[in-house]
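Worksheet: the structure to be examined is printed underneath.
Apart from one protein chain that is not included, each protein chain of the complex appears where it belongs.
Now for chain A:
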Amino acid sequence: MSQVPDNAPEHCPGTGSEGAGSADACAGCPNQQICSSGVGTTPPDPDVGAVRERLSGIKHKILVLSGKGGVGKSTLTAMMARALITLNNNTEVGILDVDICGPSQPRVLGAQNERVHSSGAGWSPIYVCDNLCVMSIGFLLNSDDDAVIWRGPKKNGLIKQFIRDVNWGELDYLIVDTPPGTSDEHLSIVHYLSTSTSTSTLAAVVVTTPQEVSLLDVRKEITFCQKLNIPIIGIVENMTTFVCPKCKTETAIFPATTGGGPQLAKDTGLPLLARVPLDPTVARDCDSGLNHLTLHPDSKVTQMYMKIAEQIVEYCNGKKQQ
């Protein structure tokens, strides 16, 4: 991954190149030391072959991203997976939870007490139903209170294992749930997912809530995607309004002072996939790992998630035809 940063001096050889840190142009560059220390250079990873092999059976890889925490990435990931299956029952979907310090997928999918089994073919992911499997660090911890106090390199190692050593099999979609931020986990997962040479899709869905405090971080995440050349399928605005279960009044709990998701979509030229309202039953179903889509097939939230899934399918099929 040799890259020339935007603000690099003229004739920068690129951060990952052989001449990084030692070329003429590097003299006086504030990052010269970092480059020459070899941090930027990626020696040929011996596992690339194995990673590529595993990924060869996966058609579409979708990252669920948001710079901000608690906007509903995990909820969207699980709902999207279930909605994709509801649309077409022959779809094989996998969920990979790379939130190492705060894994939520085991709870949202109702698989909290499951443990990973390993076989000759690698670690078996947990099957929530016939065509939905999931892998998360939550399945490797001894108790719910166990803290994973790891610095970056260890997290990266585990993420690699999640791709290299897990027997994902043939999947139509692999949906990746990420932690908030733009740091180790994100760089690693993108690095490994983009090693696959097949013509499969790698794209991102960005989640936000309407407030500027969330949009601030989400803009950073969009910059992150642009820098790493990941196409963005669209933006999902979550928690748009709250509908009082008693009097049906809609209240904007998180006020969109700067236009919220629609304005962000306009500014960035990205499609707005849906605006999902805040619904207490969703929080409840997620806490107990129930499938909201089948329990409340008529709710507004369900409709919105189905709409998102349809657009994902459309995007991925469109990509294939090109």
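Throughout what follows, a contact is a pair of C-beta atoms (placed from the backbone, for glycine too) under 8 Å apart; a residue touches a chain by one contact, two chains touch by 3 or more; residues count from 1.
Simple rule for what comes next: contacts and distances are computed from a predicted model.
> Assuming one chain is omitted from the figure, identify its UniProt name from "Cytosolic Fe-S cluster assembly factor NUBP2 homolog", "PPM-type phosphatase domain-containing protein", "Trafficking protein particle complex subunit" or "Large ribosomal subunit protein mL40".
This omitted chain is identified in its UniProt record as "Cytosolic Fe-S cluster assembly factor NUBP2 homolog".
> Pick from A:T182, A:S200, A:T240 or A:N291: which residue touches the chain that isn't shown?
A:T182
> Considering the complete complex, identify which of A:H11, A:H117, A:K266 or A:R284 is in touch with the unshown chain.
Per the contact definition at the top, the residue touching the missing chain is A:R284.
> Could you tell me which of A:G49, A:G152 or A:P231 touches the chain that is not displayed?
Answering carefully, the residue with contact to the hidden chain is A:G152.
> So one chain is hidden, and I want to know which residue out of A:S22, A:S56 or A:T257 touches that hidden chain in the complete assembly.
Candidates A:S22, A:S56 or A:T257; residue touching the omitted chain: A:T257.
> Mind pulling the chain A residues that touch the left-out chain?
39, 67-71, 74, 100-102, 104, 107-108, 144-153, 155, 179-184, 186-187, 209, 211-214, 216-217, 219-224, 227, 242, 244-247, 249, 251-255, 257-258, 278, 280, 283-284, 286-287
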